[in-house]
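Here's a slice of the assembly, chains where they normally sit.
Order of writing sets the chain letters: A, B and C. Residues in each chain are counted from 1.
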Amino acid sequence: MFMFVGITLAFVFIILAMIIGGGLGAFIDVPSFLIVIGGTAAATIAKFPPKDVGKGFKTAMLASKGRKDISDLNQLVDTTEELLKKTRKEGLISIEGQSSGNDFYDDGLAYMLAAPDAKALERYLSDQIQNVINQAQRGKAVLDALADAAPAFGMIGTVIGLILMLGNLDDPSTIGPSLAVALLTTLYGAIVANAAFIPMAEKISSWQAVTVHEREMIAICLMYIKNGESPMIMREAVKPYLTHDFYKLPEV
Amino acid sequence: MFMFVGITLAFVFIILAMIIGGGLGAFIDVPSFLIVIGGTAAATIAKFPPKDVGKGFKTAMLASKGRKDISDLNQLVDTTEELLKKTRKEGLISIEGQSSGNDFYDDGLAYMLAAPDAKALERYLSDQIQNVINQAQRGKAVLDALADAAPAFGMIGTVIGLILMLGNLDDPSTIGPSLAVALLTTLYGAIVANAAFIPMAEKISSWQAVTVHEREMIAICLMYIKNGESPMIMREAVKPYLTHDFYKLPEV
Amino acid sequence: MFMFVGITLAFVFIILAMIIGGGLGAFIDVPSFLIVIGGTAAATIAKFPPKDVGKGFKTAMLASKGRKDISDLNQLVDTTEELLKKTRKEGLISIEGQSSGNDFYDDGLAYMLAAPDAKALERYLSDQIQNVINQAQRGKAVLDALADAAPAFGMIGTVIGLILMLGNLDDPSTIGPSLAVALLTTLYGAIVANAAFIPMAEKISSWQAVTVHEREMIAICLMYIKNGESPMIMREAVKPYLTHDFYKLPEV
C-alpha cells in the first residue's frame, strides 16, 4: 500500500513543482507522451513474453501489500514449539491437519507427512524458497527493463526534437518553445522511470528479502519438527531470524 | 514472434514522431548511417569470431519463437507419472522408445537407458542445462556488444560533425543544419541500440530463464524415473516449478 | 562519530564555496528544495516499508559509532586461551557464567552450553554472522536508493525549470536567473547524495566488514573451546585475523 502512496506523492511533488513554476500547460504534449510510452511499451513487448510483463506488474502489486510484522514470526515459533512437543510425544502423525495461519508453513507441514525423509523435505523447502527468488527476479527484470527504456526513448525523442529545431532556425522566436517541447520527452522518461518503475522494481527486491527471511525461518522450524529435536535448541536456532537489533559497539 | 512485433512497433513510434514533427527528410543521411552501422559492425567483427556473431542473431531468433505454456509442464508431469508407474512394475527397459513430445525429455530418456548409474544421468542433465546457459550467454554477449558499440559510434560521429562545424562558423546560417546532421549519428546509435539490440539481448535472457526452468523440472522428472521413487513424492517435488502465484501476505 | 564529522565537514566546504563565490542567497530556494527532498522521500517510501527506512538510518547511526580497536581482538584471544585451559581441565560446564565483555562472544558461550553438538554451534554462529550481513545490506539498500533518487529528482527539477524558462524567452534578462534557479535542484540532489547518503551507505559497508571480521574470529575461538583443542593451535588459527600488515615483497 505504501508503494502506491509513495508513487502518488512523487507525482504530486513533481506536479506541484510544475504548477508553482508556471502552470501545467507547458508540460502537456500528447505526441511527446506517446513516443515515450509507446516506445517503452514496444521495447518491453520485444524483451519479454506478454504474459511475463503482466506478471511483473502483478508481482509489484503483491509486493506492495506489505508484510507481516516481526511479532508474527514470534508467533510461528510458538506454534512450532507446540507442534514439536506434540510430535515428540505422539509422533509426526499427530500434527495432521494443524494450521499455523501461514500458507507456506501449512503446505510444508502437509508435505512433511508425505515426504519419505528429512532430505526430501529439505529439498522441497529450499525449492520453494528458490521459487520466490526466481519469480521476484523475473518480475524485477521486467520493471528494470521499463526503467531503462523510458529515459532512453525520452532521450531519442529529445534528439528528434533538437534535429527538427536546428533545421528551422529561421525564426529565432520559435527556438525556445521548440527546445521546451523537445525536452518534454526527456522529462517524461525521467519521471516515469524514477517515480514509478524504479520504485516498483526496488519494492519487489525489498519484498523478496523479507519473504525469503520469513520462509528460511519457517524452513528451519519445519526441519526441527521433522527431526523431533529439543524445542529449546529450536528456539536458539531461529533466534538470528527474530533479532533486529545489532550488538552495540563502544565508541572509538 | 512478439520480439519482432515489439521491435517493429518501436520503430513505428519513432518514425511517427519524426513525421509528426516535420517529415522524415530531416532524419535521413546516408553517410551518418554508414558510420554508425559500419563502425558498430567493424567493432563487433573485432570482438567475436564471425560465426559467433551469426549465432548471436540466430539465438535471438530462436528466443523470439516463444515458449510452451505452463500447461505443457503439467502434461510432462503427467507423462512422468505414467512412465514412473510403468518402470516400477516392468523395469526401466519398458520405457524404451517412449516419447513425451519434448526433445530434451526424450533425449534424457534415451540417455537414461544407456547411463551406467543415476550419477551419470544427473551429470548429463546438468551439463545439458549448463549448455543452454552458455549458449544463451554467448548470444547475449554479441547483442550486448552491439548495443554498447552503436551509441559509442553515434557519439563519435556527432563529435566529428561538431568539430567540422566549429571550424567553419563563418556562415551562421549553416550552424543549425550542420548541428542537426551531426546529431543524426547520435540518434541512429540510440535508436538501433534501444529499439533493436537491447530488446534482442533481453529477449535471450528471458528465454534462457524460461528454458532453464523447464529443463530443471524435466531433469527432476527423469531422476525420479531413474530412481523409481513414488509418483506422489515426484509430484510434490516438481510443485515449485508449476506454481506461478505467490502466497498472499496480509496488508500491513 | 567520524561519520557525522565527515558529513558536517563536507557541508562546511560546500557552504564556504558558496559564500566565497558570492553569498548563500543565490543558493536558497525553498520550492527547489521541496521537490528534491519530497520526491526522494516519496520514492523511498514507495521502495521500502516505512519501518525499513527508519532501520536504514538506524543502522547508519550504529555504524558511525565506530569499532573496537585491534587490541580488543587480542584480548578476546587471551580470554579464549584462559577458557580453553579451564575447560580442558574442568569440562565445558566450568565456564558457565563467564563474561568476555563482548556480547556476541558471551551469547555464543551461553548457546554452547545448550547446544547439542559442535555442528549446531557452528550453524548458530554462522547464522548470527549472516544476520549482520543481511541487516547491513538491507540498511545499505535504503541509503543507496536515497543516493540514487536524489540526483534523479534534482535532474527532473532542472528539466522542469529549463522547460519553463524556454517557454518564456521574451525577456532575455530573466534567462540567467531562471537557469540559475533551474540548476539548484541538480545542486541539491548532488549535495545530499554525495555529502550525506553515499557516505552513510559506504559507512554501513565498512562497518559490516569490520563486524564480520570480528565475529568470524570469535566464532573460531568458540569452536576451539567447544572442541577443546590446544590453545597453541587456536592462537595460530586466529593469527590471520590479528595480522594487519602484509608480508613485504622486494622491489622489482
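As a convention for this text, a residue touches a chain if its C-beta (ideal position, glycine included) is under 8 Å from a C-beta of that chain, and two chains touch if they have at least 3 such contacts.
Nothing here was measured: the structure is a model prediction, and the numbers come from that model.
Here 3 copies of the chain are placed, and the complete complex recorded in this file has 5 of them.
Please note the rule applied: only the chains that are shown with their structure count from here on.
A rotation of 145° superposes the C-alpha trace of subunit B on that of subunit C, rounded to the nearest 5. Of all chains, the one whose CA centroid is most distant from that of subunit C is B.
Closest to the middle of the protein, by Cα centroid, lies chain A. Averaged Cα coordinates give subunit A a centre that lies 23 Å from the centre of subunit C. Look at where the CA atoms of subunit B average out and do the same for subunit C: the two points lie 38 Å apart. Touching two or more other chains at once are residues 49 of subunit C.
On subunit B, the positions that touch subunit A within their shared complex are 2-10, 12-14, 16-18, 20-22, 26-27, 66-67, 173, 175-177, 179-180, 183-184, 186-187, 190-191, 193-195, 198-200, 202-203, 205-206, 209-210, 213, 229-230, 232-233, 236-237, 239-241, 243-244, 246-252. Put simply, subunit C touches subunit A in their complex at residues 1-2, 31, 34-35, 38-39, 41-50, 52, 55, 59, 62, 65-69, 103-104, 111, 114-116, 120, 123-124, 127-128, 130-132, 134-135, 138, 141, 145, 148-149, 152-153, 155-157, 159-169, 211.
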